[in-house]
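One structure is given below, represented as structure tokens, and several questions about it will come after.
One protein chain is absent from this view; the other protein chains keep their places.
After this line comes chain A, so read on.
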Amino acid sequence: MDRLKIERVGGFAGFGGPHLKSRGEVALSDLSPADQKTVEQLFADPKKVAPAHPGQADAFSYRITRGAQTIEVPEHAVPSTIRNSVKDVLE
């Protein structure tokens, strides 16, 4: 349960499609206490994140998997350590 699997999707280029992927992994225990708390809150209620500015488009979302649970949250709600964990690749 300590590993978080991250996938970044969306954006102008549509990451998450057949060829374009963005993936990463972090250990929960490597995150700061504040970021750990943010992650706990996201998993407790992923719909509770602050809404994006109306009209916003082409922003990334993050699919975060912990154990058997996967949530998808907008980039502005994701701690920078998690955002920076992903690497963009061609498949």
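Heads up, the rule we're going with is that contacts are C-beta pairs under 8 Å (C-beta built on N, C-alpha and C of every residue); 3 or more make two chains touch, one makes a residue touch a chain; residues count from 1.
Simple rule for what comes next: contacts and distances are computed from a predicted model.
Per the UniProt record, the absent chain's protein name among "Transketolase", "Ferredoxin", "Neutral metalloproteinase" or "Quaternary amine transport ATP-binding protein" is "Neutral metalloproteinase". Summary of contacts with the chain left out: across A:V9, A:V49 or A:I71, the touching residue is A:V9.
Residue positions on chain A in contact with the hidden chain: 9-20, 22, 52-60, 80, 83, 88-90, in rising order.
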